[in-house]
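All protein chains but one are shown at their positions in the complex.
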Amino acid sequence: MSSLTIRNLRKSFGSVEVLKGIDIEAKAGEFIALVGPSGCGKSTLLAMIAGLESVSEGEIRIGDRLVNSVAPKDRDIAMVFQSYALYPTMTVRENITFGMESRGVPRPQRDEAVKRVAALLQIEPLLGRKPGQLSGGQRQRVAMGRALVRDPKLFLFDEPLSNLDAKLRVDMRSEIKKLHHRVGKTTIYVTHDQVEAMTLASRIAVMHQGQVQQFDEPQAVYDRPANMFVAGFMGSPAMNFIQTEVGTDTDGRPAVSFKAAGGGTATLALHNGIAGQISTRNVILGIRPEHIFRYSPELKAAKPSIAKVEAPVEMVEPTGAETIGFMRFGDLEVVGRFDPDEAPRMGETITLGVDMSHACLFDPITKNLI
Amino acid sequence: MTDATIAAVHDREAAIAGRRHLASRTIIYALLTFFALIYLAPLVILVFNSFREQPEIAQNGLIAFPRSFQLSAWADAWSTYCIGGTCEGMRRNFLNSLWMAVPATVLSTALGALNGYVLSKWRFRGSETLFTLMLLGVFMPGQIALMPWAFILGKLGLTNSTYGLILVHVIQGISFTTLFCRNYYVSIPDDLIKAARIDGAGFWRIFRKIILPLSPPILIVTVIWQFTGIWNEYLFGVVFTSGREQPITAALVALTASGTNVRAYDVMSAAVLIGALPPLLVYFFGGKYFVRGLTQGAIK
Partner (left out) sequence: MSTAEVDGGQVGPTWRERLTKASPVLVLVPSLAASFIYIFVFTIWTLYISLSNSSLLPSYDFVGLSNYVSLWSNRRWNIAYSNLFLFSAFYIVGAMAIGLLLAILIDQRVRGEAMWRTIFLYPLAVSFIVTGTVWSWLYNPVDGIQMLVRGLGWTDFNFALASDRNTAIYAIIITGIWQSSGFAMALFLAGLRSVDPDLVKAAQIDGASTFRTYRKVILPVIAPIFLAVAVIQIQFAIKTFDLVAALTRGGPGISTTFPAIYVYDLMFQRGQIGEGAAAAMMMLAALAVVLVPYSFYVVWRRRKENRHD
């Protein structure tokens, strides 16, 4: 088990710079998720950690060892691919032992290792089959088996679950989590699925346009997104952004205001000390959908940070466990999550409660969190 | 209209449709049969004449149902018939073609597989350009290469030798085999190669353990394409070799052109069949792959 250190890592293809100075440090045993939209550079970063892509600038260390120019096979890593990349002409057993065979591990040892991994992943009955005869979930297991069978310093996962159907994906997700808990290897996990990142990782690196936007623990990334990109990317439905003007409410407390649906102005009082840090006239208010709900005096009494605003309901989408409501705030559509029992109806004008203690304010120019 | 009349109308329509269907089927099969006869005729005539006796051919013409039977034409054509003074039949030329086509096929296919592997899985800066340039070889007319080859084969002492022809065919064939293999290997996922590299396999081990086991379909196509092409080639054969060293295509032209013989159609038919047999066998046994090679060659 060892740590992974990435310092000022850069990668260019021709004149296009795809990674613009990445700094990530994974402690031994940590589970790091690299998350971001397609084209953000996360897979390139993973390929560079694996040694499949060359380093243009900067350094990669596994433990204390600088591995910039070390061949993939000598980095002591294992990788699970999105396509699984199982060797189609080999049996499951041969797939799992190919790496050890390449390294000249003697046969009894290989057999022993296969037995251990097959038991761990419950794939004993599949050992004699070819990948073509396996289901998607089984292939996934074999791919993990191939990675687990050696005792590598580092596990790399490249969107391993994205080819599975929804139900299987959830199952495998928790299985990977249990497995990491048991094996405890340093793991780098690339995904575009923020739920996977949230559920699995001990820390998340959110990437966009070749840069790490935020590198922090999952809850911190969710609650205090470093900028509007992270705020919008993490969470579904996405965070609501409302262009507001800074001022005071009728009680003289610091507040933000925006044009409401009817033509009037809605004012939301700011919570706590945040107001003191605002230096601009305008800010962008970020509110997650779960912090917008049906207002009631009892809620307000229990939580003074709740602000009140009226809005017409344009559409509702029941999902079963909750109902998503789309409300009009001036020019904007704002999304809220409702308990199905108190879900609004289409066309209704509803009094909403907005929990301002969870509000995020962003600088409209730099788009960064205030 | 009552239900009964509607049913009757439907029946009549169905009958007309049925008759039209039958008529169109008949036309389709009649046309196919007509063309099939035209296509098969030359082969059938050859086979018949190789077993007919020469006097009977002379009397009834080439295109006739056999009224005599002999096997001696095949034996003559194989080992004793005289072409331009030497009386050794086609055996030597047949073997020349075999010793030319087999090594040239194996070598050019092996090189094509390796080239295709590099150009699809180990690309480097400029490798696409190099591939495009190699493709030009597919279109080169042999005539352009005649004088340079004559010079080079002369310098190497390979004039009038099967080895010379092997060299010519291997180098001419590289473009084709590389094209075939590269286009096939491109469809093998790159992730397999990456996984193997992480598993500690190098360039050669990946080729041996991963690429080669996936290659039989394309290797069969390439081998069939190269073998029939090289076996049937005439220009280089007739220019760079003569007499006993000629491949069978050149020998067949010499045989049928030799004015000294009275037209011995029986022996000549057998000789032509001997020359046609290897590629025909390859075609009948590997037809599926043969067609695949054609269509791939066309989509370059």
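In order of appearance the chains are A and B, and numbering begins at 1 in each one.
The working rule: contacts are C-beta pairs under 8 Å (C-beta built on N, C-alpha and C of every residue); 3 or more make two chains touch, one makes a residue touch a chain.
Every value quoted in this text rests on a predicted model; they were computed, and no experiment measured them.
Only one of the listed residues, B:Ala73, B:Val239 or B:Val267, touches the absent chain: B:Val239.
By the touch rule set out above, subunit B reaches the unshown chain at residues 28-29, 31-32, 35-36, 38-40, 42-43, 45-46, 57-58, 60-64, 111, 114-115, 117-119, 121-124, 127, 130, 133-134, 136-137, 139-149, 151, 171-172, 174-175, 178, 190, 193-194, 202-204, 228, 231-235, 238-239, 249, 252-253, 256-257, 263, 265, 268, 272, 275-276, 279-280, 282-284, 287, 290-291, 294-295, 298-299.
FYI, only the chains that are shown with their structure count from here on.
Interface residues of subunit B, counted against subunit A in their complex, comprise 189, 191-192, 194-202, 205, 209-210, 213-214. Per the touch definition, subunit A reaches subunit B in the complex via residues 47, 50-52, 71-73, 77-79, 81-85, 87-90, 98-99, 102-103, 146.
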